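Removed from the display is one protein chain of the complex; every other protein chain stays in position.
Up next is chain A:
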Amino acid sequence: MGVYDMTLLLRVLPKAELASVLKRTAESIFEKGGIIRSISNVGQKPMPFKISKNSKPHREACYFILEFNYPPTEVNDLANHINRDVDVIRGRIFPQVNYRFSECTFEEEMKPAPYRSEVQEMMANRKIRGTRFSKKFEYNNGLGYNPL
């Protein structure tokens, strides 16, 4: 089961109705054996642009973020299902990405080219392997001299 984030933009509703909408959404996740990891309420905010849903314009929404586990093959259906809810203005699902943090190499990168270890390695390799110009053409005629 993959871990997904769902961003939910709900219509501006009283608390009890918001709870029922969230309950409906949660139920649709539980149906296929999903597990909700967390529910965060970002609050009621004006949207950056107007969104029309069911022929009604919406300029404000209640923002929620759900983190949940869900079978990857069913995720598209879930997105489809959620967006058909009349109280949901917009629902999007994103897979969570596990970023691997590497060490910061900014200091090394800001050095002049010949001081960078990467460039030094490249130069050493060039001495060993040569360049594409250092290879001489061979006639392979077994004569040891150029007959032309």
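One rule holds for everything that comes next: contacts are C-beta pairs under 8 Å (C-beta built on N, C-alpha and C of every residue); 3 or more make two chains touch, one makes a residue touch a chain; residues count from 1.
One rule holds in what follows: contacts and distances are computed from a predicted model.
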Hidden chain of the complex, named as in its UniProt record, picked from "DIS3-like exonuclease 1", "Small ribosomal subunit protein mS26", "RNA processing protein" or "TP53-regulated inhibitor of apoptosis 1": "Small ribosomal subunit protein mS26"
Among A:12, A:36 or A:79, the residue in touch with the chain that has been omitted: A:36
Interface with the undisplayed chain - residues on chain A: 15, 18-19, 22-23, 26, 30, 35-43, 64-65, 101, 103-104
